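Report on the following structure.
Apart from one protein chain that is not included, each protein chain of the complex appears where it belongs.
In order of appearance the chains are A, B and C, and numbering begins at 1 in each one.
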Amino acid sequence: MKYNVAILGATGTVGQRFIEILKDHPWFKIEVLAASPRSAGKKYKEACKWLLKSEMPEEIGEMTVVNTDVQEVSKAGNVDLVFSALPGDIAGPVEEEFAKQYPLVSKAKAHRYDEDVPLLIAEVNPDHLGLIPVQKERRGYDGFITTDPNCSTIQLVLSLKPLEKFGIKKVLVSTMQALSGAGYPGVPSMDIIDNVVPFISGEEEKLERETLKIMGRFDGDKITYADFKVSASCNRVNVSDGHLECVFVELEQEPSIEEVKEAFRNFRGEPQRLNLPSAPKNPIIVREERDRPQPRYDRDAEGGMSVVVGRVRKDPIMTVKYLCLGHNTIRGAAGAGVLSAELLAAKKYI
Amino acid sequence: MKYNVAILGATGTVGQRFIEILKDHPWFKIEVLAASPRSAGKKYKEACKWLLKSEMPEEIGEMTVVNTDVQEVSKAGNVDLVFSALPGDIAGPVEEEFAKQYPLVSKAKAHRYDEDVPLLIAEVNPDHLGLIPVQKERRGYDGFITTDPNCSTIQLVLSLKPLEKFGIKKVLVSTMQALSGAGYPGVPSMDIIDNVVPFISGEEEKLERETLKIMGRFDGDKITYADFKVSASCNRVNVSDGHLECVFVELEQEPSIEEVKEAFRNFRGEPQRLNLPSAPKNPIIVREERDRPQPRYDRDAEGGMSVVVGRVRKDPIMTVKYLCLGHNTIRGAAGAGVLSAELLAAKKYI
Amino acid sequence: MKYNVAILGATGTVGQRFIEILKDHPWFKIEVLAASPRSAGKKYKEACKWLLKSEMPEEIGEMTVVNTDVQEVSKAGNVDLVFSALPGDIAGPVEEEFAKQYPLVSKAKAHRYDEDVPLLIAEVNPDHLGLIPVQKERRGYDGFITTDPNCSTIQLVLSLKPLEKFGIKKVLVSTMQALSGAGYPGVPSMDIIDNVVPFISGEEEKLERETLKIMGRFDGDKITYADFKVSASCNRVNVSDGHLECVFVELEQEPSIEEVKEAFRNFRGEPQRLNLPSAPKNPIIVREERDRPQPRYDRDAEGGMSVVVGRVRKDPIMTVKYLCLGHNTIRGAAGAGVLSAELLAAKKYI
Partner (left out) sequence: MKYNVAILGATGTVGQRFIEILKDHPWFKIEVLAASPRSAGKKYKEACKWLLKSEMPEEIGEMTVVNTDVQEVSKAGNVDLVFSALPGDIAGPVEEEFAKQYPLVSKAKAHRYDEDVPLLIAEVNPDHLGLIPVQKERRGYDGFITTDPNCSTIQLVLSLKPLEKFGIKKVLVSTMQALSGAGYPGVPSMDIIDNVVPFISGEEEKLERETLKIMGRFDGDKITYADFKVSASCNRVNVSDGHLECVFVELEQEPSIEEVKEAFRNFRGEPQRLNLPSAPKNPIIVREERDRPQPRYDRDAEGGMSVVVGRVRKDPIMTVKYLCLGHNTIRGAAGAGVLSAELLAAKKYI
């Protein structure tokens, strides 16, 4: 018996990744595909310009897309769980409507900072799911909303979590982010050929704020944000998939480089302990080559679910510096959402 | 009456830029082109794969290349000044031989850290030329060696100089560097398509060390290195020309963003005061758009001799953060060398 | 005394090129900038995302954009000539309205096949301007419409014209076209990174049909299309500017390769004879290197107005094969339009 899921924003780039990941999932079955009125009523294969290298699954292509509306979704199938890959600017009220009725795992930014909504990385802060009963009670929802962080945040925070025990004081990060992070059509080719664009709208703010909520402490009722400092500078580079981040961390302790690497390598979270279907065996892989990680070679590590860390070295200003790389539409988006849902299922929230 | 110049390493990418910049120079005339034995004896146009978008100057193409040897260069022409664009690994002893006889402006790394050799950015530390008499005396040279910094250092330090008055405590920089910085054939296309390479051999060390020498104090006899801290993380991106750097600076004072921008905009150095032929009117240009500077659009500012700064903003950890961009083979190499030579001429060192 | 010109579609990529070329033009003065209602009423610098490497001219940035409407344009200035860079799908009726009153040089496809409208390449078929009085008479216009061909056609036909004397029987062409040909935002970066798209909507039809009209014979009243055959296969490649075309031509005669090159090199047209301001000295440049022309190195030949031909060689099937390259937004668009207008002025059509 599988859980039936609906995907909101099913025709977009993240929606497509959800489909790719869920099409043979052992626990979830794609029951409803929802998108904008422009797509509603069409077969998925007619509504969607498929952008992944894998072929669109044939049976998915034949499904009829419904409008992103709670009634229409309800009518279209018997849904246990909703994934939202809606655009950030319209997600807010729509997700609330769905959450009145359904458990909803959102990739959108709309509710990330809501006090009673978890901002979840399954390996990092599973205890924040404790907010769900608080939220249901406070809002009178039958369902609930849980959110996944921004793509560039997820991989950064995964790499920070193992360093927590050394006492994190400051985190400075400079990113080189992939084109697929901007969706489709996204970045015009004329803007990025032979170029770098040193600006991504809202991205630095997300990194600087989300990190502190995720790393914050849950006291049974609310999250107290972590009190270290984060600074980000974000750039778009001419790479299809895979965000690469230069990370500089100041720690309270002075661990050796080998101790830092050990902390990365040995890091395991709830998904690994629970052996969730999408959990990478190694949430963090440490490369020892002098020129890795690289997007082209490392983004697909463990199906794109591992974060790859490299060039871990002493920093003259902070304590340690390193590179971290993650697949932005898998670990940073759809894969993260599915892993969150698996955790919800394993923990009996759905 | 012009100064006759020889170019060592004339067939390489930096050598080509020297030719492009010097071909109609008001003060300098290209008298001798020197390169490796493989090229010696050939016409320049047969010895050189020209990589610039401008056409190779016809009369230069007809010149016969001589071997990089002080006797052969002397025989080939009456030389007043030597530019060295030699590869770092062979430059050391060769440049010393030339300096016994000629003033030599070097782009190579070999002598950058020599105690009695200036590491010059014409706008930043012209007083370091005071090392030249020290060097001549100590080494018994008739000529001398002066060096230009690494490309990524030059643009960084140009942007730091105006901040000196606020008291620099820490400088953290993450770079996205152009392909031409690796020379030719340089980076294989298979390594960089749809990719970023987060490593450039020796680059971080150069940024971290050269900066402190250039910003150091000359007391009439030697340089005392600046005592702030620098940390760098260097990356190669798929861009032809123009290094882009994310810079984070901690200052002793707390200037407003507008004061920082004013400092950038108003910065002028000796080259501007002396109105040297290659001096950009504005050594630093401040862009106000939210997504500039970009390599494709800003690298050619003032003929590639200006550094373009943008996104100047408060930093949550350090004091200020900004982007800086420079043309790595012009401002960062051949153009810097010519400007150094112009300063030497104006100051009567040649 | 200069002619005052209006530019329709002034904010688009071709409109921007018109501005760049016309800003210091000896015969033409930019009097009115027109664009869609979305832009109308705004300063040009606020209405336009400038995409050229040159800076937007300051005084142009301060001009107020008007709506693309003949009354509004008339009110905005005393216009002698109109350049249309309108999108193909809306150009048709709008251009007709303007032509009732003004001479109009159009880059749009709408009227290219109209029987009484010249499809002009200034060097190739200046006699087709004889259609203008026919058109004015037939349509009762005070002004008139003349059109420029599609970018990929212009460079092909320029290279074919000198071969006409050998008797053209068949022309087969396979193109590799630049991103800027698709306008802005145009091709999404995700579609073209590490890729080629072997399809450009309508492009093959344009090449196959326009070529025959341009090369057709004007008998004082109408054009009889040339009767050779053209076949095209069009591809989009990851290049910013400059279309590259592999051309295979079957001729009636069997000229030697040297004779073909001579024909290319010696080709001159009316613009050269009249010494028009935008006329390249050499409409066709022949490169002798084994690997040229290349977009990156040859697109800017003579300010982007020359077509660069290379690798001229015997063909085992047809008679001769060669490569031809042109700057698609200069020679293939705005530059061609300005050259057409110069010819019109020199021939007293305006």
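We take it that a contact is a pair of C-beta atoms (placed from the backbone, for glycine too) under 8 Å apart; a residue touches a chain by one contact, two chains touch by 3 or more.
Model, not experiment: these values are computed from the prediction.
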Of B:60, B:134 or B:179, the one touching the omitted chain in the full complex: B:179
Listed residues A:209, A:243 or A:296, member touching the removed chain: A:296
Chain not shown: contacting residue from C:54, C:71 or C:231: C:231
Those residues of chain A which, in the complete complex, touch the missing chain: 53, 193-194, 296-297, 300
Positions on chain B contacted by the hidden chain, ascending: 51, 179-180, 184-194, 238-240
Where the unshown chain meets chain C, residue by residue: 170, 172, 174, 176, 193-199, 208, 229-231, 233, 235, 237-240, 244, 246, 248, 290-297, 310-311, 315-318, 321, 323
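Convention: only the chains that are shown with their structure count from here on.
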Rotational angle, Cα trace of chain A fitted to chain C, multiple of 5°: 180
Classification of the chain A:chain B interface as same or different, half of numbers criterion: same
Cα-centroid distance, chain B relative to chain C, in whole angstrom: 42
Distance between chain centroids, defined by C-alpha means - chain A, chain B (Å): 42
For chain B, residues contacting two or more additional chains: 193-194, 296-297
